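The block underneath contains the structure these notes are about, expressed in structure tokens.
Note that one protein chain is taken out, while the other chains of the complex remain in position.
Which chain is which? They are A, B and C, in the order written, and residues in each are numbered from 1.
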Amino acid sequence: MTHQNTPERKDLQPLPKPKKEQVGYAVLGIGALTIDELLPAFAVGQRSKLAAVVSDDHEKAVATALAYGLTEADAYDYDRFEELQSRADVHAVYIVLPNTLHREYTERAAKIGKHVLSEKPLAGNLEDAEAMVRVCAEHGVKLMTAYRCQYTPHHWRARDLIQNGDLGRIKLIHSVNVQLETDPDQWRLKDKLAGGGSLLDVGLYCLNTIRFLLAEEPSEVYAQTYSTPDDERFKEVEETVAWQMTFPSGVIAQCICSYGASHTRSLDVFGTDARMTLDPAFDYTDLRLNVQTPETVTEHLLPEMDQFALEIDHFSACIEEDRQPFTPGEEGLQDQKLMAAIYQSAREGRPIKLEKMEKKDAFRGSPPNQDFAERA
Amino acid sequence: MTHQNTPERKDLQPLPKPKKEQVGYAVLGIGALTIDELLPAFAVGQRSKLAAVVSDDHEKAVATALAYGLTEADAYDYDRFEELQSRADVHAVYIVLPNTLHREYTERAAKIGKHVLSEKPLAGNLEDAEAMVRVCAEHGVKLMTAYRCQYTPHHWRARDLIQNGDLGRIKLIHSVNVQLETDPDQWRLKDKLAGGGSLLDVGLYCLNTIRFLLAEEPSEVYAQTYSTPDDERFKEVEETVAWQMTFPSGVIAQCICSYGASHTRSLDVFGTDARMTLDPAFDYTDLRLNVQTPETVTEHLLPEMDQFALEIDHFSACIEEDRQPFTPGEEGLQDQKLMAAIYQSAREGRPIKLEKMEKKDAFRGSPPNQDFAERA
Amino acid sequence: MTHQNTPERKDLQPLPKPKKEQVGYAVLGIGALTIDELLPAFAVGQRSKLAAVVSDDHEKAVATALAYGLTEADAYDYDRFEELQSRADVHAVYIVLPNTLHREYTERAAKIGKHVLSEKPLAGNLEDAEAMVRVCAEHGVKLMTAYRCQYTPHHWRARDLIQNGDLGRIKLIHSVNVQLETDPDQWRLKDKLAGGGSLLDVGLYCLNTIRFLLAEEPSEVYAQTYSTPDDERFKEVEETVAWQMTFPSGVIAQCICSYGASHTRSLDVFGTDARMTLDPAFDYTDLRLNVQTPETVTEHLLPEMDQFALEIDHFSACIEEDRQPFTPGEEGLQDQKLMAAIYQSAREGRPIKLEKMEKKDAFRGSPPNQDFAERA
Partner (left out) sequence: MTHQNTPERKDLQPLPKPKKEQVGYAVLGIGALTIDELLPAFAVGQRSKLAAVVSDDHEKAVATALAYGLTEADAYDYDRFEELQSRADVHAVYIVLPNTLHREYTERAAKIGKHVLSEKPLAGNLEDAEAMVRVCAEHGVKLMTAYRCQYTPHHWRARDLIQNGDLGRIKLIHSVNVQLETDPDQWRLKDKLAGGGSLLDVGLYCLNTIRFLLAEEPSEVYAQTYSTPDDERFKEVEETVAWQMTFPSGVIAQCICSYGASHTRSLDVFGTDARMTLDPAFDYTDLRLNVQTPETVTEHLLPEMDQFALEIDHFSACIEEDRQPFTPGEEGLQDQKLMAAIYQSAREGRPIKLEKMEKKDAFRGSPPNQDFAERA
């Protein structure tokens, strides 16, 4: 019955709403992410609950439903997806499928009036992403890109430090997201399912988090891709992308993503007064945030919270209060445009100019700190 | 849809059992620990579920029940505790009450045939602890002391490094558990409710974890207590205890616990080949384990798991498989004896000899790694 | 009379040679680097001694000479530089002058038969660098580029880890060297004295160390430069350079250097099995070397040695034993070529192809570990 070194959760998270009143989700896809992260996140969420599971593997779907207190009747296969329409307790779907399937299920969900939370990247390509935003608008359902890293205490502290000027004027950023994919048969390495390689999967974190931290959009990119010759894993999708981005404020950012090296996820921001480091920057737990000046290196101790629960609960809050999510479809769509430009630069071996955006947070909706404000 | 730097949970924890088949608990007491830690732990547990809550604050009890998918009927007050007897889905109670109340509710639970998981310390004093062990034996129910730190990946890795000789021969240990208690009115500072001061609450972690790591029992203690003069917080219970323990193997351990300093929870083990450091050592999250030799300092990256869920699931496994818990009442009782000796040494200003134990892990039951073995 | 945690120096450095038999140096320039680092380095060197100082500030030169046990007669001004010819105890000069002066004093030293150790960069431009290599060859004197980071225990351990395959196959590298230059009047910001901006001064560390670690030469570069508009400090030389390099082995390296952000000097290497981090990577003291795998992060504890003494003593060993220095003029010249290509890429906004080198360590001489071998 003691307290912990890291700040306590209770200051941030009261008792959840009654389960019956929570926003209900149908989860599509029961892979490792769903089992290891999303189902526990729903279990501890403040205002979000698992209401149904959808999978081709009926036995697994039933086991999952029962494990979390649902019934066999809550397990659906994809053919019966539209039956969810009649489920008043299913307010939204959480799409946890291979990238190129996001569009189809977004369209099917929109048509039956369910809100859509889509895993990142928003889609397997730019056209699909545009279609997803469009269809949700047409059917009056909300669409949110599951950008976990725009909802955690560490990333918000990092953004606040930058936006409040604690690092001085920002000059440079560097970010890495690499991991080792060893199984040549997995869907991430199949172009038809993934729509691209390391950029769409892990490089997207660098891209997205830098945009979030700076609240501005890049004006130019230069990129190189590389795949180890004769490596059967990288026949269809790229192994590595290294790119540079310039921002209107003068910030230059360098990023590396890869499927071919031992995992590292880090982000460094260099300001006139201080350097800020997130390392690990994108992990599910144990993020570490340091600020280094000429005299000191300071680690910020922040509470360890379920990052997925924070993300999902934000969407629930937006559904309940009819707000635009902080990372709506438009936010995911913008990354899709930038990734298309990155691929183009690599193909053509030259820098690519991008459309100029004046507005801060040009594609973002209501910030997650309002989730609590509304409840107070 | 990425992996994380820290090892993944899925390797250790499959999909939970069907909720209906999980071991059901009635939780007694709805303070911060229950709300912030235990209820989320039940929600993500593999084989343990919340089945009822007991509190004098009926409104809070109902809110808690509803928040986690139970009904108003699952909220009890203490007068109605015995009604739990008829609840077939309540297999055990988890006592999260002030120390001196542990005995009463253990006795009442045993009498209605419910297993007992008691928060630490086992009781407010040695006599109560002995009575608790006795009554559970008499009624054929299991009693487990909720020693979270004997169930985590970090503490087991630490124990393995010691027991496997990776640090060489162990010579010295030092451990600190201090925190700042600022509210003079809280129950921890009232002798009638707490039965003692910082030793029973936070010092117990040092004592218990050292015994766990070494698997042996101390043969002598010397202790000093200290309370800041005229500090109203420490009129009834001690602020600080500093003590030394000698073990039959020759290991000397020094420990400090206090309610009067900024929180620190650390443990250092000094062997002939290496030093091992857990810092933080007893927090709920973000434990860090380092091994230092003359050439290197190595941090062991271990998965971030819900420590309370691991602890509770162990008790459930023991109930289901009729095994003795790894930290049964007897384990908690032994600490109670040692704490009594520590207080005696401080009172009398002299070292106190302790009963010699030859047996390794003298008071412990079946280790938690068997929980998974049984399921395989 | 104890030992230290970090490995001891005695294992590496025996008693110095008799001072009289040590290789004598005339130091040209008495700025901060000379006073703070080089003079102490000579004082603790194993086989190198200060024999004369050259400066326009006669009073400072005399004070310096006397402080280190020399006489007033050992203090020269630049006009009297050629008088050093007759000094049999002056075997070499150490040029610690603004970049664009390196050539003149190398030529004057070569003509009077003195070996030359030149601070980095080798020269203010490519043409000068080529002239320096040429003139030293013509006069049969040795020329060494003062690349401190190719002589320290940390950088050699890093290179060994890479070359021995401990990180697996190397895929990616990232390096940063930024610092804040606040005085607009200093010589580093004057094109006539510096010959360039942050690239020549600090970016060179990234470039040079990566080449050293990989032992291969880049085949392509792409670069961008940036100077904050209307910042008077960066009217003549560039503030920031961000560049990418491709190596024949497939390694992609990203680098950032700047005069406009709070100092950071780091280097990360990403291999298939592990990530290696030097952070700080280029400081004079307290370098930290870590290797991270999925299971552990290991800091390598290496002895804190005077990095400048190691560098200077290597040149002395080469002079005494008539060996080619590990970082001869040719090594400095190659960086000068690469920096010219980096500037060209930035000017032309396109990647620049480079001459292909097959040979490993194509421009390096006898490694410093032979310094000790020769003496054994």
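Criterion: a residue touches a chain if its C-beta (ideal position, glycine included) is under 8 Å from a C-beta of that chain, and two chains touch if they have at least 3 such contacts.
Keep in mind that what you see is a predicted model, and the values were worked out from it rather than measured.
Engineer: Which is it among C:155, C:171, C:265 or C:300 that touches the chain not included here?
Structural biologist: Result: among the candidates, C:265 touches the missing chain.
Engineer: Any idea which of B:15, B:172, B:215 or B:357 touches the chain not displayed?
Structural biologist: Of the listed residues, the one touching the omitted chain is B:172.
Engineer: Any idea which of B:270, B:284 or B:308 touches the chain not displayed?
Structural biologist: Checking the options B:270, B:284 or B:308, the one contacting the hidden chain is B:270.
Engineer: Which chain C residues touch the hidden chain?
Structural biologist: Residue positions of chain C that touch the missing chain: 1-6, 8-10, 13-20, 31-33, 35-36, 40, 43-44, 63-64, 66-69, 96, 119-120, 177, 179, 188, 201-202, 205, 263-265, 280, 282-286, 304.
Engineer: Considering the whole complex rather than only what is displayed, give the residues of chain B touching the chain that is not shown.
Structural biologist: For chain B, the residues touching the absent chain are 167-168, 171-172, 174, 176, 178, 180, 222, 224, 226, 228-229, 240, 242, 244, 246, 250, 252, 254, 256, 258, 260-264, 266, 268, 270-275, 292-294, 349-351.
Engineer: Even though one chain is hidden, which residues of chain A still touch it in the full complex?
Structural biologist: Residues of chain A in contact with the hidden chain: 5, 7, 294-301.
Just so we're on the same page, only the chains that are shown with their structure count from here on.
Engineer: Can you work out the whole-Å distance between the CA centroids of chain A and chain C?
Structural biologist: So the centroids are 43 Å from each other.
Engineer: CA centre of chain A versus CA centre of chain B: separation in Å?
Structural biologist: Here the centre of chain B sits 37 Å away from the centre of chain A.
Engineer: Using mean C-alpha positions as chain centres, tell me how far chain B is from chain C in Å, no decimals.
Structural biologist: 56
Engineer: Of all residues in chain B, which are in touch with two or more distinct other chains?
Structural biologist: Those would be 5.
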